[in-house]
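Data block below; observations after.
Of the protein chains in this complex, all but one are displayed in their positions.
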Amino acid sequence: MSDTEAAERAAMPTWRRLLGFNLLTAVILAIVGYYFGWWLGNQFSSSSRDYVADLDYNDVALILAYLFGVVGFLVGLGFANYPLARLIGRPPSLRAKEGRGVSRYFGLCTDHKVVGMQYLVGIGIFFFVGGVNAMLIRLELLNPTPTTIGPSQYLSLVGMHGTMMMGMMTSGILGPFANYFVPLMIGARRMAFPRIEALTFWLLMAAGFILMSTIFFGGFPTGWTGYQPLADQTVAGMDSYLCFFALVGLSMTLLGLNMLATIISLRAPGLTWSRLPIFVWAVFATSILMVLAAPMLIGTLLMAMLDRTIDTSFFVAGAGGSSFLYENLFWFFGHPEVYVLALPGFGIVLELIPVFTRKPLWGYRLAVAGMLGVSLMSFFVWQHHLFVSGINAALRPFYMLSTEIISIPTGFIFLCVMGTLWRARITLAVPMLFCLGWAFNFLIGGLSGVFLSDAPSDTDTHGSFFVMAHFHYTIMGGLIFTFFAAIYYWVPKMTGLSFNERLAKVHFWVMFIAFNSTFLPLFVLGMKGMPRRVSTYADNLQGLNVWVSVSAFVLGLSMLVFLVNLVYSLLIARNRSPHNPWRSKSLEWQTPTPVPVNNFEQIPVIESDPYDYGVPLAGNGVS
Amino acid sequence: MTTPDQTPAPVSVPAVPHGVEIPPEPPEIGARALYIAARLLAGATTFFFVAFLFAFFYLRSLNQNGKWMTAHVHPDKTVGIVIVICVVLSAVAAYIASRHMRREHRGWLIPAIISILLGLAAVVVQAIAYGSQGFGPTDGAYASVYVGWTAFFMVAVICTLYWLETQVATELRARRDPAHSKGDISDPDQLIEPGLAAASFFWGYLAAVGVVTYAVLYLV
Partner (left out) sequence: MSEPNHARRLGAIWLVATLIATPLVIFVLGPVLPPGNGSEQASGHVTDNTVLMAVMTPVLLLLIVYFVYALVAFRQEPGGILEGPAIRGNARVQIAWIVVTSAIVLSLAAYGTARLLEDGAGSGGGSSPVVVPAGPKLQVQVIGQQWAFTYRYPSYGGVETPHLVLPVGQMVELHVTSLDVVHSFWAYQLGVKADANPGQDNIAFVKPTELESFSVRCSELCGLWHGYMFDHGNVVSAADFKSWIAQQRVKFAPSQKLLPPYSTTYIPEPARRAG
């Protein structure tokens, strides 16, 4: 926007300035679209009544309402302008990176740095909501019989917690940090498709609100897996889940596609594949999974929607469908999804450890092979979620084998971390602490996975708290710890302000100890026979459950420590961060802070990989 | 074995004084990104339809409750043949348009428009078939797969036709209004070529998906 335009705008009356493609218009059009869809759906479908939940519901009306609501929202933000302009033959154009100041954070903005910040805040809010759900779940589990929360609300909480975390946090690292830093790391001025980049964010936000709206429609009782035919029977809250996950799937597909296109086509001269920062490799491997696995999810959920609305029978046994079909399709997406959550964490750890050990990354090629190997292998293991289901039981040895094999490339990552620590100069700065926390958590998570990948042993642990503890170790211990490592490492670059280090250390230690104190006992509870997703359990398990709940509350408290630090450091104290506080040699730290709109005035020429730390040894067996 | 950190930064970020205009990025970058994106989109679309392909064979083999294909479900083969012919011819026309374009041949517009019309014809035939086929989504597993698969295939077809249409519209705008060709469209060929190449590649791919779709639904 030029200065004269800005001056003109400032001279307008307030109501005139509020018009236009912005968040306010988007919300208004979303509401209009929602009620239009609702009305339309009621024209050719009548509502059903669920007597258990004491609720009238109409799946057609609700799904159309969500659909038109999302369309209205996107139109209001201005996403329809470009496609319509192309329709009438206007030439393709890259929208100018509009605006300055705060307002660009609240609308469609094609600057990858703005989108990164949007993601960080947006996802942070939903992460907080998901966390509060977890606190309520643990509150209920203080007692072996339901007290504070009824069974229906309990299941809705479980479903919302799981779905929110699995859905929103898939973009937890790729959304904020890959969008912000991949172009900087590869020496590009932008992402390959900046409009699509913005779209992925706003789709995700729309999806998040749809999921939360499930509480107005009776919630959903299926957990994050949405198993059929339970999902076919239940009330309209299920439609919120289906629409949420389908939109998340779409957002993931587009995010991955954009990342791959960017990494392949926009690398700076000299940035060969073997010089690519390892974090970019992790994003690359994750994006492959997103592009290929998420469409399967979209297809599956569309089938589920058809089952609920026009009475097709994909998953209804009595009418020719099968619950096995859903389980197969869902887990074909679901297992790569787990690695979509884990791989970015690998990337963060491998990217950060060289900085804090002052050594080059040890075994760069092995690390790349590990991540690509995990990415490829994760398409061949999905039936280990179904060992006791009776599906293709004769294939269990194969899935046992493939699941065991996937731990070999995962082991590469550990070897590279260990190799980098060898004879290093370790500084225990906060990001490094979180990386080391990852190492411990993922070790426990990985080793507990051995019980689950072993079909005989899985008979005991399947569907119990054991598996729940296992995936919290890999996802919360793997993703969330690295998410915070990335926040403490990169937010000083993104904002130019530094965190209070003492509070950050308190955050780490409370979080690390409380996390382990929460989830280690859950292995024991699972082994003692406590199933997942129940609000009632045997009396003799109460002691451990109370311990877990209290630890979980402390874990929640550690998040508050983080919030306090965030507000204090970024809003109150506002201490300027040194330009390159970690003395990193990576390209993103060589740019000025704040990063200019076009990142680089001149595209840099890359001459080596970004891990040029340490002093060379005179050739004593160093390869 | 250790010395203070004195090694130079591994990358050179030449400082450009402020006020110097940032050079525009070379046009082939956008073209390359589009080329890659079309292929990635094909990958994603494959997995989307694989869900339906898998559902077809899985439910067929299970035949739960004897409801795979109930007695009155008789898909009309002519519908499938007509749609496949439309889609394949349309994709061939798009390919011809793209080849003409690459050789800077002005005649690419005709095959492109033919391609769009043929594609739309396929959508119309499918829509008519839904009404006249004599079975609906509630008639067992085959009917479910049929309805879901063909409906979403047609959605994909419409989106691809939109993509082709934007290229045609850009060319028409540049031709119709010479003033504009000096204004917002200075070099239409350079704009259209990568877009048309990507769109026609994807349309060719989608036509192949269409052949598989109707072969499976009608012949298996």
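Letters are used for the chains, namely A and B, taken in the order the chains are written, and counting of residues starts over at 1 for each.
What we mean here is this: a residue touches a chain if its C-beta (ideal position, glycine included) is under 8 Å from a C-beta of that chain, and two chains touch if they have at least 3 such contacts.
Keep in mind that what you see is a predicted model, and the values were worked out from it rather than measured.
*Asks:* Have a look at A:P13, A:G101 or A:P616 and name the one touching the chain we're not showing.
*Replies:* Spelled out, the listed residue whose C-beta touches the missing chain is A:P616.
*Asks:* Of the residues listed, A:S171, A:S240, A:T300 or A:S323, which one is in contact with the missing chain?
*Replies:* Missing-chain contact among the listed residues: A:S323.
*Asks:* Which listed residue, A:I310, A:L376 or A:I405, touches the chain dropped from view?
*Replies:* Final answer for the missing-chain contact: A:I405.
*Asks:* Residues on subunit A that touch the omitted chain in the whole complex?
*Replies:* 48-49, 52, 151-152, 154-155, 221-223, 225, 227-230, 232-234, 311, 313, 316-319, 322-324, 327, 357-366, 386-394, 396-397, 400-401, 404-405, 407-408, 411-412, 414-415, 418-419, 421-428, 436, 439-440, 443, 447, 450-451, 453-460, 462-464, 527-529, 531-538, 583, 613-617, 621-623
*Asks:* Mind pulling the subunit B residues that touch the left-out chain?
*Replies:* So the residues of subunit B touching the missing chain come out as 1-5, 7, 64-65, 67.
In this text, only the chains that are shown with their structure count from here on.
*Asks:* Where the centres are mean C-alpha positions, what is the separation of subunit A from subunit B, in Å?
*Replies:* Computed from C-alpha means, the inter-chain centre distance equals 28 Å.
*Asks:* Report the residues of subunit B in contact with subunit A in the complex, numbered from low to high.
*Replies:* Against subunit A, subunit B makes touches at 1-3, 5, 7, 9-16, 20, 22-23, 25, 29, 32-33, 36-37, 40-41, 43-52, 54-55, 58-59, 62-68, 137-138, 140-145, 147-148, 152, 162, 165-166, 169-174, 184-185, 188, 191, 195.
*Asks:* Okay, in this complex, where on subunit A does subunit B touch?
*Replies:* 83, 86-93, 187, 189, 192-193, 253, 257, 260-262, 264-266, 291-296, 298-300, 302-303, 306-307, 310-314, 317-322, 324-325, 328-329, 358, 425, 583, 585, 587, 590-591, 598, 600-602, 604-610, 612-613, 615, 617
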